[in-house]
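All protein chains but one are shown at their positions in the complex.
Right, chain A next:
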Amino acid sequence: MKKLKALSLLLALTLAAAGCGSSNQAEKDPAGSGGTKTIKFMHLWPEGTNAPQNKILNEIIADFERENPGIKIEQEILANEQYKDKIKVLSASNQLPDVGMAWPGGWLQPYVEGNKIASFDDVIDRDYRNKFVDGTIEAFEVDGKTYGLPTDLNIAIVYYNKRIFEQNGLNVPTTYDEFLHVISTLTNNGITPIALGNQERWTGSLWYMYLADRISGNETIVNAVNRKQSFEDPTLIRAAEEIQRLVDLGAFQKGYNGATSSEAESLFTSGQAAMYLTGTWVLPSFTQGENFTQEFKDSVDYFKFPTVEGGKGDINSFVGGNGGLFVSEHSTVKEEAKRFVKYFTEKFGERALGEAGIIPSYKLNADDYDLPELYLKVLKDLNDASSITLFADNIMTPGPAQVHLDMIQSLFGKEATPEEFVKAHEEALAKEAGE
């Protein structure tokens, strides 16, 4: 009997918990009631892991709501992969949120072709365009129309541990040969040169994209994707060979193909690996994050990816990409949503760097900010950038992008030869283009 009571109590608790869940849902569903218009905004900046972004976002939303009485912004926050999956499912049933986060290139294209998201050409003018870094708005263009407005901008750079470099008598490499020297010195001294979390594959892709850029120039891969040339280009094969050379040299930590990016990051931040190639999105945590020791923050620095002798790429070319916001084509509050996105991107651009340490796609003057040295260096390098090559999965459409990512893992694992690597790309791209 006693057990039965306990059981029924448990059941009651479960029901109560379930009840709580559903009442929350009911609360945030007053769409359109009482003359207010509700804009649904789905994003991936939760308070927990992206506190500064989340704070700015909420303040901008509050400002917008104050300036536009009768409009309410309702947020839904998801994690990255979850977000991408959910957006895809929602779009199939024409239930995209009014506003959501977007990525250029391959991510954007299916949504544009499926007529799921709206163009911004009626709300942006030359003034607006001039406020943003060249190429960041253009990245959202498909067939001459703009389908997203840019928020943050990220480039990949090679972070390194100054202390480890000093202890091993190493200088920052500017050429690939010097870079190879750094790697062999470190491995000889028993130090893991590079932390790489290649379970996620885009991490290894950064290495390939940079090598391809330095050896082949910044046009080759883009041209291959646009079918102006073959991916089976000798320079692209050479870049793949260099990846395997790094693997043979023991440049990456043990088990890199099974490691997640957060595992790799913690190897680097705990001083167990000397270098780490990733985007500038880690700058806030690397300079101010509470999770890292002061010792680490004092010893972290970065260098530009070295040039390869005889290669066509120059050292001021970066691999990177920017995020942005889209508005759903089927939104019932499309005009208001576009207004909000335009407002948001401008305000975010003005405030992101100073208040959250995020580099926006917005043109800024670095001198106006009191920032850690690392930031100033990045901003200066960005100003001097000769070109920005988009991340591979932003250049390619989803099908070939998956082939690319899979082949990256095989290439790093030496299960595919450089020739097989480029051949798989060529076949996937040709198939996608319907050749």
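Operating definition for what follows: a contact is a pair of C-beta atoms (placed from the backbone, for glycine too) under 8 Å apart; a residue touches a chain by one contact, two chains touch by 3 or more; residues count from 1.
Convention: contacts and distances are computed from a predicted model.
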item: Record-based protein name (UniProt) of the chain missing from this complex, from "Carbon-monoxide dehydrogenase small subunit", "Na(+)/H(+) antiporter subunit A1", "Aspartyl/glutamyl-tRNA(Asn/Gln) amidotransferase subunit B" or "Sugar abc transport system permease component"; value: "Sugar abc transport system permease component"
item: Sole contact to the chain not displayed, among A:A259, A:V333, A:I395 or A:L429; value: A:A259
item: Residue among A:T174, A:T287 or A:Q402 that touches the chain left out of view; value: A:Q402
item: Contacting the left-out chain in the complete assembly, out of A:K116, A:R214 or A:K338; value: A:K116
item: On chain A, residues whose C-beta touches the chain left out of the figure; value: 84-85, 88-89, 91-92, 110-111, 113-116, 198-201, 253-260, 263, 267, 272, 397-399, 401-402, 406, 409-410, 413, 415-416
